[in-house]
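Just one protein chain is left out here, and the rest sit where they should.
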Amino acid sequence: MTSKLLEIKDLSVEYKTEEATVYAVNGLDISLDYGQALGLVGETGAGKTTSALSIMKLLPAGVGRVTSGSIFLDGVDVLGSSKKKIGEMRGNTVSMVFQDPMTSLNPVMTVGDQILEVLKIHKNLSKSELSKAVDDMMEMVGIPSYRKKEYPHQFSGGMKQRIVIAIALVCEPKLILADEPTTALDVTIQAQMLALIADLKKRLNTAMILITHDLGVVAQVCEKVAVMYAGEIVESGTAENIFSGRYRHPYTAGLFGAIPKLDEETRRLETIDGLMPDPTEKVEGCRFAMRCKYAEDDCINTAQTMVEAEPGHFIRCAKVG
Amino acid sequence: MNKTLETPPAKPKKSKTVRKLRRFFRVLFARKLVILCTVILVIMALAAVFASFVAPFNPYSQNLGNSLSPANSTNILGTDMLGRDVFSRIVYGTRVSFSVGIVSVAFSGLVGMVLGVVSGVAGGVVDSFIMRVMDAMLAIPLIILAMFLGAVFGQGLGNVMLAVGIAMIPSYARLTRGQVLTIREMDYVTAGTIFGASKLRNAVSHIVPNCIAPNIVLMTMNLGGAILAEANLSFLGLGINPPTASWGAMVSDGFMFLSMHPVIAIAPGIFILLIVLCFNIVGDAVRDALDPRLRGTF
Partner (left out) sequence: MKFFKNKLLQMILRRIIQSVIVLLFVTLLVFLVMQAVPGDPIINFLGEAATPEQIAYFTALFGFDQPVLVQYFRWITGLFQGEMGRSVTFQMQISDIIFERLGTTLLLVIPAFIISVVFGVAFGVIAALRRGKFLDSAVTFFANVGMAMPNFWMGILGIYIFALTLGVLPVQGFVSPTQDLGESIHRLIMPVIITASGPLAVFTRQTRSAMLEVVRQDYVRTAEAKGLDSRNIIIKHQLRNALIPIVTVMGVMLGAMIGTTVLIESIFVIPGIGSLMITAIRSSDYLVIQNGVLLLAVAVCVCNLAVDILYGVIDPRIRDAK
């Protein structure tokens, strides 16, 4: 039995449709301690959400498939577990906050019932205890508990996301997967929501994987950072490692270049030229090579391995170290 | 094979309309069932056009000496009470079904679209009046409305087409009006109004083209329904005039002899079922191919 909360090794996931096979995740390794927060950063289509869904075994049935690797969560072999065992873990050991609060709530069920539902499945409590737990949770995410009889359409986007967070946290899971929890919200609400997540994480001592394409968000909440590109992790380390900028993967450097700096006068933000490689094709060498200004022909033809640039800071690039 | 950093040359792109059409037909005929139904419909249409060659006998020539004969090698589906060949009458009945289906659907589609555009563009009292009349028509079940109109116009092929056609107008008018209202809200139409385009020009140049696709879909999907409506009316004796071969009327005529000669009543019904089924399946496929977003609407 591992002492880690989450141990993902060599995970590969593909989506098979009638037209093509998409290689969404390719040999992913992630490990996370209890109570730790990891920021999973990357652009749309990098495989972040797919990785999170695999942890919950929620890949779209019949389309998404894990082709290799293993996932151990709290000592349980997720991929080898029965449907029943997974059902017991979902919402209880691990829960997920989805991207769009507008659509993640059932429109014909009161919000109170939607929070209550998770508790009822996993916790053996009396009626009054259940009701109290729902009230407490609502207050904790900043919604007055008298509103539990209301339906999702009576709440604003930010309020809905609070309810989604309440659903995710009410059973006090050991791990929360937050999939771009602030993207669909107004900028002013985003900050509130991040503060709320950070606060709740600390109070409940929950571990978290925060999926985002926003490095600023990561800096606020996470101790560890992993940068994903085209289905694999290209750089990982502590937040300090990544933000210090002593060593950087060219892609991460590109991401930082795309952040506006207030202290410098910049005409244009730097962009990364080109697009991600076609995910329906298997790539042999470095996936970023086509867009990398340092790339040489050799980068395209040989697979890159993670290089430890400084203690605990790994970078998948031939040019580092 | 070793790759280099150079980007491969872009593939030449085909023109947009060609690609759209190819996509339309690819999706339309993606399922074997749809191909089968199309083939059946084509065969039936050919039989309707060349009925005089396909039918072994004259569908109207009576032979009372040979009435109610069971199926045999000469009359493959037997003869009816007047000694007419059932199979030949079925072949000729295809004409009625196709013509009523196509004409009444085209009529209702056209009139409904005009009413819908007028209603949506004019707004105000005109809009309310047209839409209340449509609501009133929709409040009367289709068969009853067609029966009622049929009673007013009298029997006969043309009158049945008219009755069924009028009864189906409201759905097109409503659909078109809805489309017009949506399109009218869009920016480019507003811009047109600001720059002084008249309401009518606006309607013709922007709105009408956008209303056509959903109306075509609805028309294809209503073909089966129109054919069924004609069969219903003719079965009740309120449709096609007697000597003309109509499947609905044939079933009705055969009903009397059901215990002795079930084929006379049952055979034409199979053809009604077949043609309506095929039109419905092809209609669904056209909808999916033309605009999958319409799936929920109809």
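Every chain is named by a letter (A and B) in the order it is written, and numbering of its residues begins at 1.
Quick note on the criterion: a contact is a pair of C-beta atoms (placed from the backbone, for glycine too) under 8 Å apart; a residue touches a chain by one contact, two chains touch by 3 or more.
All values derive from a computational prediction rather than experimental measurement.
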{"item": "Residue among B:Met161, B:Val180 or B:Ala265 touching the omitted chain", "value": "B:Ala265"}
{"item": "Hidden-chain contact residue, picked from the options A:Gly47, A:Gly64, A:Gly91 or A:Gly158", "value": "A:Gly91"}
{"item": "Omitted-chain contact residue, chosen from A:Asp29, A:Asp100 or A:Asp135", "value": "A:Asp100"}
{"item": "Omitted-chain contact residue, chosen from A:Glu117, A:Asp135, A:Glu172 or A:Glu310", "value": "A:Glu117"}
{"item": "Residues belonging to chain A that touch the chain removed from view", "value": "56, 58, 86-92, 95-96, 98, 100, 103-109, 117-118, 121-122, 151, 153-154, 164, 167"}
{"item": "Chain B, residues in touch with the chain not shown (by the definition above)", "value": "132-133, 135-137, 139-144, 147-149, 151-152, 154, 224, 228, 231-232, 235-238, 248, 251-252, 254-255, 258-259, 262, 265-266, 269, 272-273, 276-277, 280-281, 295-296"}
